[in-house]
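A protein chain is absent from this complex, but the other protein chains hold their places.
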Amino acid sequence: MKEEKHIIFLFFLPSIIFLAVLFIYPFLYGFYLSFTNEEGEWTLENYLTFFKDPWEVRTIWTTFKIALPATLISILLAIPFSYYMRHGIKGERLISFFLILPVTLGTVLVAEGMLSYMGPAGWLNQFLKAIGIIKEPLRLTHNYTGVVLGLIIHNFPYALLMLLGYVSGIDPNLEKAAQILGADGWYIFRKVIFPLWVPGIAMAFSLNFVMAFSVYPTAVLLGQPSGPTRVMSISVFHWAMEKFNFNVGSAIAMVMGLIELIVILVVMSLRQRMFKGGSMVGKA
Amino acid sequence: MEIQRDLHTFLNERNGVVDTVKDFKEIKIKDLNKSFGANQVLHDFNLNVEKGEFVTLLGPSGCGKSTTLHCLAGLVPIDSGEIYIDNECIDDGTKGIPPEKRGFGLVFQNYALFPHLSVFNNIAFGLQIKRLSKNAIKEKVQNALKMVRLEGYEDKYPRQLSGGEQQRVAIARCIVMEPMLMMLDEPLSNLDAKLRIEMRYELKTLHEKLHIASIYVTHDQQEALALSDRIVVMKDGKIQQIGPPEEIYCQPSNLFVADFMGFRNIWPANIKEISSENEVVINVSGFELTIKNGSIKKADYLNNLEIGAPVFTAVRPEDIQVGNGPVNSLRCKSEVVEYLGEIRHIGALINEDVRIDLRTGEAGEEIKSDGIIEVWIPPGKILLFSQEGDRIL
Partner (left out) sequence: MKKKIRISGVLFYIALAVFIINILGILGTVVLNSVGKEWYGGIFPKYFTLEWYSYMAKDHDLPQLLFVTFAVVISVTAIALLIGIPTAYGLARYDFKFKGLLLSMLLLPMLIPPMTYGIPLAAMLYKVGLATKISGVIIANLIPIVPFVILILTPFIEQIDPNIESAAKILGAGRFQTFLKILIPLSLPGIFTASILSIVRTIAMFELTFLVSGPKSQTIVVALYYDAYAAGVRPPQAIDALAVVYFLITMTCLVIALRFVSPTQMVFRLED
């Protein structure tokens, strides 16, 4: 029915307009800005401004140096944790509450709290000194370590809950079947759970990496935003919102988006190569 | 006997694999108890399964059938009780042999095939853990595929298979391990009606060939009757009756089993007269029935029954005869006539309080709804139960 089709289209109209105006158009606009100067003439100047300045180019490396370890640590920690929690555990509600807490409160509050808690006179250093592990307070804020720690505290629970969502979706009968066929715990993990979990892990890694790669408040508040933790977001913000040069700002944002896209594509293709057979989660 | 070759000889005769299957006589389950929280799902469960026997656990959903299988498999720890293979205790509630060492097989209701592995690797999964040689694995998988008639499916993935094919792969994965005991948890319930009957037939054929001791769980009485050597009827975690299909079908030991086995006419009644040891007259609201039954289940109980004591009586629809009989003649008014091909199912009213279901063959052709029909019930076909539901006669 012709009429029917029109009506179906009407259902989607609001969100199509929404997507077009608020998401696709700004992207295209940013793309356009990045290739033009303030007079609206086409130019590569904006990209050159970024790539010619070693101080700016270094932000790429700095961002990787922060985002990659933070993501890897979060995911590698989250894998055993979520594996242990896959069938539900005692006190799960309370535990999940504490896990969701830093995710919900957001990076700003966590960073503000970490500044005091992990500062030289904070509880953490007091405690470590009291039990005799350290003599001098550890420097955990206003440096690289602070940013990575801040990211992990925010991203680890996020990764954990996400991985938990995937692994608990794997039919528990598969484990039982494998067990009856003679497999021990490690064998089940390697041959049954892990292969079925890989798509989820790849997805969790990608999302966490992208989140960490665009880190802003954590890098500013917990790090040294004018030096060792000057990440790409800071550079973008600096050009766009402090110098009010949206052209260069957009150009750097485009570079940032491109890098994120490349990393996602690499992870996804690795996943494809690792396990060709199944990407289907076993639900019957 | 040639026909009764057992599984491992069948699978091994051509590849000369060393006999690894433990020989055993029977698996004994003693006083098994299991609770989930406050909910006791198994009460003092006792069962022996002999080598080569096909036993079915039959009961409505939630009666503890699946839990029994999972306890036997070692997937769920038992609270108390013992499980023996001959005289060797494999689980006593404190320490149990882990599932992977019991040598039992389990076919899951949803098949639980590994979605990321090919049919070959699914079936070979357990053999690879045993570290058999590549050739031996190949040989065994081929044989198992042949048994379930899926030759040539090695390289397919579970998602490419139909429900029935997945079912067969699951069975192949189980039998290839040459288990002492094969457990099947409602294996046919996810298939459509036609396929279910086909697969039932194949399961039976397979069992005739391999003679693996099997415990089969179902809620479908037809399946249980068709497949089993013995049936265990369960309700609320308690065994109601154990016996061969004929016995369960014809001589239910209580009202629940009778109801489950198709005694659709269950009426409350009162004792009118106890004529002899095996002849009783009862009063069902408004009419009398004479029961004369050869098997007396509870003679003591019967002797102590007083006149007027409340009881229950049960009759199968197909045992009710149309026409005029020597005893137990009844007149009823038919309400509904359902044509079912060979037979007709008639729902009728004897009086305002008592409904009767009967099945007729050709004799029912003339019966119309709203017509008056004469029926009679042979005294030997009526069962008598105590008020608590225990079989008396």
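So that you can tell them apart, the chains are marked A and B in the order they are listed, and the count of residues begins at 1 in each.
FYI, a contact is a pair of C-beta atoms (placed from the backbone, for glycine too) under 8 Å apart; a residue touches a chain by one contact, two chains touch by 3 or more.
No experiment lies behind these values; they were computed from the predicted model shown.
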Exercise for review: Please pick, from A:Phe64, A:Tyr187 or A:Tyr216, the residue that touches the omitted chain in the full complex.
Suggested key: A:Tyr216
Study note, to complete from the structure: Full-complex touch with the removed chain, picking from A:Leu48, A:Leu101 or A:Ile134, is A:Leu101
Check your understanding: Which of A:Leu115, A:Leu138 or A:Val267 touches the chain that is not shown?
Key -> A:Leu115
Exercise for review: Name, in rising order, the residues on chain A that touch the hidden chain in the full complex.
Suggested key: 7-8, 10-16, 18-19, 22-27, 29-31, 33, 80-81, 84, 93, 95-118, 121-124, 126, 153, 156, 158, 161-162, 164-166, 168, 199, 203, 207, 210-211, 213-217, 220-221, 233, 236-237, 240-241, 246, 249-250, 253, 256-257, 260, 279-281
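In this text, only the chains that are shown with their structure count from here on.
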Revision key, fill the gap. Distance in whole angstrom between the CA centres of chain A and chain B is 54
Practice item. Write out the stretch or stretches of chain A touching chain B in their complex. Key: 171, 173-174, 176-184, 187, 191-192, 195-196, 275, 277-278, 280-282, 284
Study note, to complete from the structure: Counting only contacts in the complex, chain B reaches chain A at residues 70, 73, 75, 98-102, 104-106, 108, 110-118, 125-126, 129-130, 157, 159, 173, 177, 190
